[in-house]
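Notes follow the structure.
Removed from the display is one protein chain of the complex; every other protein chain stays in position.
Take a look at chain A:
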Amino acid sequence: MSLLTINDLTVEFPTRRQLFTAVDHVDLSVEPGEIHGLVGESGAGKSTIGAAIMGLLDRPGRIASGTIKLSGEQISGLDAEAMRGLRGKKISMIFQDPLTSLNPLFTVREQLVETIQAHLGGSDAEANKRARDLIDRVGIPDPDTRLDQYPHQFSGGMRQRVVIALALCTEPDVIIADEPTTALDVSVQAQILDLIKELATERQVGVILITHDMGVIADTTDKVTVMYAGKVVETGPTSQVMGRPSHEYTKSLIAAVPRPTLKLHRFPQISYGGRETRFAIEDMARHWPKVDNDTSKPVFEIRDLTKKFLQRKGLLPWDRTYFTAVDQVSFDIRAGEVFGVVGESGSGKSTVARMIAGLYPVDGGTITFEGQVVSDLKNRAALDAYRKNIQMIFQDPYSSLNPRMRVDDIVAEPIRHHRLMDGADIKRRVDELLDQVGLGHEAGLKYPHEFSGGQRQRISIARALATQPRFLICDEPTSALDVSIQAQILNILKDLQEHLGLTLLFISHDLPVVRQMCDRVAVMKQGKVVELQETNSLFANPQTEYASELLRLMPRLDDLSTEGLSAEG
């Protein structure tokens, strides 16, 4: 008998206009000690399954049909009180973002003890002892000190360990891990996944691992279920599904994952479901000012760039301490290339980008753009002229667009700010831009919330192109997006470089994406550039230990058989 059995589960969300079926007749079963991957794009219904098992469906969602059984007993349809007794006791959950899933105002001990006592009762001393054991078990060093600290005193990876400790409080039979490592760096991700694997084997816990990362699935899971639009399209042992996918959607999903090995001309897109979006970057090239990219000369020369942040304020200057985020970084960016910067969080890669964009003042060193030093520009006119030539695309497409502005105003804003044209010309330019990034000019009349993440990122691109810049800074432009959307956005960026002669600074922690996008890559660690190489040679032959460590930890698909990967979307 399976540990967890889901039979014919349908979850519906009645809305005012229509009935939305988030999960459509899904069957699923998990054995003790098995890690079962649940993969699909956002909106595929994978998190909804997790919430349905936990009895935590957001209103107005409801289970319309089907049953969920735990060790043979039906748990769907239990009343709220009985369900609460199961949650955390028999079934636990690990959430995506360890930064927000712990209450910031309580110590780790308080949160563990209250959970233990809520289910097992027992004295304070017993609960405290158990809390200490758990913290020790999930691999947090120095448990006695760490227990009395607050969540903000832990790093992201350590917090996720605390979250896992909380999920383990009462020896659950099933753990649902909803994107447990999406917010973490590769090295930390590997550690957390190892911990989950260990727990599954050691305690015979059944784990449902929800993710959109095919690399994680290939690395970690025993079985996998692929979902598309609320339906299961394929299920089976991981090596079989990933190695010899039988369904068209699985094939194109696997093909769309960027490879760290061979470099392709374009990112393969998911064609399943007839979602092909047309871009017309070539059209844009006709109106674009001709740039003569002399590849021998650098566009940017960065010398000894340094940024310090105040860490401790003090009344007196010698009481203050500073944190050096960027430490004497030097590199050149050549005209027309895509220059990548990789590194883990806190390595200073975004700070470098922000200094180049002029968003942070420079604390030391110089930035030279086409022979002119721009890091200490004070003159408003010169600064504006420089800023017109560089534009930025940010990571989070949800917070980087003003929700109160209409899309055409958002795109027109840089044009108006730099007084590049007026009246009807602006409207024509904005319409063109929206057409060219594949949204259609009618999109201009809507507001940002009416668009999906990928569409919003295209609005950002249209906005960045409005001033016809020479240089684009892309700060993790696709890390919030699904593989299929990621491919679209990255292809647009590639087109921009190819057809418009733009130079790109591309910041990412996703090594396969960097492999596909960039001509040269700088690897940053703790504010310093530790390695700078041509992309091909970096991936083939990393010179530093740190770079080879990063490459080793990257979850990859090619551990599995590569059959069936030739199918491209």
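As a working rule, contacts are C-beta pairs under 8 Å (C-beta built on N, C-alpha and C of every residue); 3 or more make two chains touch, one makes a residue touch a chain; residues count from 1.
One rule holds in what follows: contacts and distances are computed from a predicted model.
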| field | Options "DnaJ domain-containing protein", "ABC transporter permease", "Ion-translocating oxidoreductase complex subunit C" or "Twin-arginine translocation pathway signal protein": UniProt name of the undisplayed chain | value | "ABC transporter permease"
| note | Among A:74, A:100, A:145 or A:246, contact with the omitted chain is made only by A:100
| remark: Of A:14, A:85, A:237 or A:440, the residue touching the omitted chain is A:85
| remark: The one of A:150, A:360 or A:546 in touch with the missing chain is A:150
| field | Hidden-chain contact residue, picked from the options A:147, A:163 or A:342 | value | A:163
| Residue numbers in chain A that touch the chain omitted from display | 54, 56, 84-89, 92-93, 95, 97, 100-107, 114-115, 118-119, 150, 152-153, 163, 166-167, 169, 311-312, 314-315, 319, 321
